[in-house]
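Note that one protein chain is taken out, while the other chains of the complex remain in position.
Going in written order, the chains are labelled A and B, and every chain counts its residues from 1.
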Amino acid sequence: MDAPTRTTASIPIHTHPSGNPVGKPDTPYLLNCWYVAAMSRELGAEAMLTRQLLDTSVLMYRKADGTPVAMHDRCPHRFVPLSMGERHGDDVVCKYHALRFDCSGQCTHNPHGTGRIPAAAKVRTFPLLEKYGFVWIWMGDEPADAAKLPDFSELDNGPATGVAHTYMPMKANYELIIDNVMDLSHIDHVHGEIITTRGQLSPLIPPVKEDNNTVNARWEWRQTPAMMIFANFLPDPTAEARGFFDITWSAPANIQLSVGAIQGEGALDLNDTVGQYDLHTCTPASATESHYFFATRRNHIVDDGEYNRMKIEAMHNAFVTEDGPIIEAVQKEMNTNDFFSLNPVLMSNDAAPVRVRRLLARLIAQQSRG
Amino acid sequence: MDAPTRTTASIPIHTHPSGNPVGKPDTPYLLNCWYVAAMSRELGAEAMLTRQLLDTSVLMYRKADGTPVAMHDRCPHRFVPLSMGERHGDDVVCKYHALRFDCSGQCTHNPHGTGRIPAAAKVRTFPLLEKYGFVWIWMGDEPADAAKLPDFSELDNGPATGVAHTYMPMKANYELIIDNVMDLSHIDHVHGEIITTRGQLSPLIPPVKEDNNTVNARWEWRQTPAMMIFANFLPDPTAEARGFFDITWSAPANIQLSVGAIQGEGALDLNDTVGQYDLHTCTPASATESHYFFATRRNHIVDDGEYNRMKIEAMHNAFVTEDGPIIEAVQKEMNTNDFFSLNPVLMSNDAAPVRVRRLLARLIAQQSRG
Partner (left out) sequence: MDAPTRTTASIPIHTHPSGNPVGKPDTPYLLNCWYVAAMSRELGAEAMLTRQLLDTSVLMYRKADGTPVAMHDRCPHRFVPLSMGERHGDDVVCKYHALRFDCSGQCTHNPHGTGRIPAAAKVRTFPLLEKYGFVWIWMGDEPADAAKLPDFSELDNGPATGVAHTYMPMKANYELIIDNVMDLSHIDHVHGEIITTRGQLSPLIPPVKEDNNTVNARWEWRQTPAMMIFANFLPDPTAEARGFFDITWSAPANIQLSVGAIQGEGALDLNDTVGQYDLHTCTPASATESHYFFATRRNHIVDDGEYNRMKIEAMHNAFVTEDGPIIEAVQKEMNTNDFFSLNPVLMSNDAAPVRVRRLLARLIAQQSRG
């Protein structure tokens, strides 16, 4: 259940005819796929959110019926960010000359001159999917394909007090964030007591499986005691436990991570262990800045809202104070040099992240040829 | 009277033989013309002012007799800004090695070695004209031509308590500032109650007149009540009034704007209306930063110094808090892309600013060929 599969459910895509699709043949990003644009809770009833995604300013808000909208945050007239303007029902009105645009990006009101609306007065909109507590955006020129969103529906299985989401802006290329999660051998060195494997993880050479669209790695080990985040929920918190990590990257930048611990008999999966189902996913802002989103659902004490709040706060703080400074320091040291051009010394623990980098590079190269 | 004409008056040009004229064949700026370098009041008796103009550091100060001086703010010896040094009568002494330069940019004292002054020890100076409360600078290599300064002498007609000047640095290309003033259809949307036309301006398609050197646009309308800045000075502050805007751009970056309101009979000009004569003028600092200067003279309660002070403060604040953030946001969104390369959707209200952009581009192209 940990490896996401292509969903074929008829989920509603909040899409609109695109006003100004701009082909970017030299883009460094995979385009015809879903990126997280925001956490669902970031889009409220009235406010507008602007965020740079794939080098493009994107305006997001919710219609009165709650469905989210995304469009280029740039009036096609004089290039003012529409986010400086105001909502007018489901439309947005530019602050500079009051051109009004509906959710399809179409200009619907021009207070100037005869009021005629120029044929080109359209804002490019972006298809959105709202799932798993996130708003996903499709920034490519091909028709949005809901089936290309991996299935992370495990996040929805259970009460709200068992699930949490968070967001961190990062001054680093998004592939450095993927590297960090795809090679979990860092956790005993970077992180503190609560998620240590006590050195058991590093010696493992995790089996790595790759298909056309995903890369999976899996670790299994024994440690005494179990990770602190699980130990207290096991029969004997101080005794040996078996543990596992199972991670699956899917394009463009999603990593589904399952982790759990068990004492005694049982399978190393989320049915039998005390564990959690996580999603790490990131979206490039630019070549050197990213949006890092994270969601987690645990399978124990799922009704304890206060524990839920404390746990996501602790995980958020670990990203910000432990992973974040290292990843951002690497970005600074690498500057804008290509990773492989710097001749990294690769080891067995790099198998999974390197396969992701190479598969992603192939997918991006294919789109440029296509 | 609103459209400036070429003045032929024998005004004194404070010019000096240029020490180091540097041809800039690839300049993005119109060179052989007058830009505002400073407000007259910025140049005091002793202090030195340094300001980046057209990508060049410029030092300005006043001689003992009050005439202003401008020169490259760079010692030709070791490139120290002369503004770090000290005044020595009408001369300036470099802080680093005490070379002294007179107002013609000529080195007049060298305390080193034999004291011989190298032939090349000259600082490039720039011709200045002080008129209309501003110090105007000529940065081209052709001889300065006072006749090329448009006539804004209406600014001088009346007591000092009826005239005011202000200055705002802007993080935007100067053409975006010109765009803003040349298309006044923005005022009902960007500005507050005091200068609203209550939506009367936007539907108008203003006649635009262009000759070799100027672009003029004019709006006339009725509104109830008149603009707040004029209503209280009309016979019936709450009743309908006729209003007008008349603006004329002249190279490189001057926009003379007249605006007024009237009830009953009379011409829509500054003789008959309650109104004001304004000058918006801006000077590039670099491709993405500008100096925005503004002067205004009103034709009513011209002896009220306290009203004068409050009014220029209000207008300054409107530029800084209302126009400024929009113009700077456009600059950020456009980055250094050429305006037309981004395919703006142009409308009837863009006729005047687009003609200015095209005429200015032609004038700059002509200078490159010349």
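One rule holds for everything that comes next: a residue touches a chain if its C-beta (ideal position, glycine included) is under 8 Å from a C-beta of that chain, and two chains touch if they have at least 3 such contacts.
These numbers were taken from a predicted model, which means no experiment stands behind them.
Novice: Among B:G89, B:P111, B:P159 or B:P235, which one touches the chain that has been omitted from the display?
Specialist: Spelled out, the listed residue whose C-beta touches the missing chain is B:P111.
Novice: May I ask which residue of A:R41, A:H189 or A:R358 touches the chain that does not appear here?
Specialist: A:H189
Novice: Looking at A:G199, A:P235 or A:G305, which makes contact with the chain not pictured?
Specialist: Once the missing chain is taken into account, the touching residue is A:G199.
Novice: Sort through B:M39, B:M84 or B:L346 and give me the one touching the missing partner chain.
Specialist: Result: among the candidates, B:M84 touches the missing chain.
Novice: Tell me which stretches of chain A touch the chain missing from the display.
Specialist: Against the missing chain, chain A presents residues 179, 183, 185-186, 188-190, 199, 202-205, 325-326, 329-330, 333-334, 342-350.
Novice: For review purposes, identify every residue of chain B that touches the missing chain, sorted by number.
Specialist: On the side of chain B, residues 57, 73-74, 76-81, 84, 94-98, 110-115, 118, 120-121 touch the unshown chain.
The definition used in the following text is that only the chains that are shown with their structure count from here on.
Novice: Quick one: chain A and chain B, Cα centre-to-centre, how many Å?
Specialist: The mean C-alpha positions of chain A and chain B differ by 49 Å.
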